[in-house]
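Removed: one protein chain of the complex. Kept in place: all other protein chains.
Right, chain A next:
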Amino acid sequence: MIEVAGLRHCFGRREVLRDLTFSLEKGGFAFLTGPSGAGKSTLLRILHGSLPLQEGRAVAAGHDLAALRLSKLHQLRRDVAMVFQDFKILPERSVADNVALPLVVRGTPAARIERRVRSALTALRLTELANRPCAELAGGEQQRVAIARAVVAGPRLMLADEPTGNLDWDLSLRLLDILRQFSAHGTAILMATHNQALVAAAPDARIIRLERAAPDAATVPDAAAGPEEAP
């Protein structure tokens, strides 16, 4: 579902990702960890087609990012859903409208949209809030809206950027449980998190660890690569 080999990414002269190689199979679940600034969001954005692939190889849900054309970007994003660190939900729209958006832009029939939105809201325990504008919700509730939106269309791969960042411990655990259920149903999930306790709560999950790159690209040692190598 994800294949990354020899991936390198720089912002200007600053190297953020270096010689990164890993893979994630269909229905697999992996944590993406590393200190702040290690490039977790950067990697997820590359896999989601929001940042161009600079060097190396990256394939997400069968889409080769090196060959990705702008006119085909939406096809990648229909297979690869993302939970954003800053949610990216529409504050003035209702919870149900936000969750329905990926289906609406695909032209899904209304009856089917309603059914899928209802089950996504149920899974994330948002049914009560369905008609509330998102601006009125607490941070944790907004985060759950973002997750419901990511799962609603049944993506093949889900990239989650700190999806528990605004949740308390109990909710975090429950969310982890929900995500693992989705992955058991065939959705591969790559979840970036700082939360070591959460990582420890899923001991069987794979861990892809990024190290913070040195500020000057020239002095970077061979430490930026994740320890997980492709099998």
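Everything that follows uses one rule, which is that a contact is a pair of C-beta atoms (placed from the backbone, for glycine too) under 8 Å apart; a residue touches a chain by one contact, two chains touch by 3 or more; residues count from 1.
Going forward, contacts and distances are computed from a predicted model.
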| item | value |
| --- | --- |
| Chain excluded from display, named as in UniProt, from "Cell division protein FtsX", "Acyl-CoA/acyl-ACP dehydrogenase", "Ferredoxin" or "ABC transporter permease" | "Cell division protein FtsX" |
| Of A:Ala153, A:Leu176 or A:Ala192, the residue in touch with the unshown chain | A:Ala153 |
| Sole contact to the chain not displayed, among A:Leu90, A:Ala130 or A:Ala202 | A:Leu90 |
| Residue numbers in chain A that touch the chain omitted from display | 48, 50, 70-71, 73-75, 77-78, 81-82, 84, 88-90, 101-102, 105-107, 149, 153 |
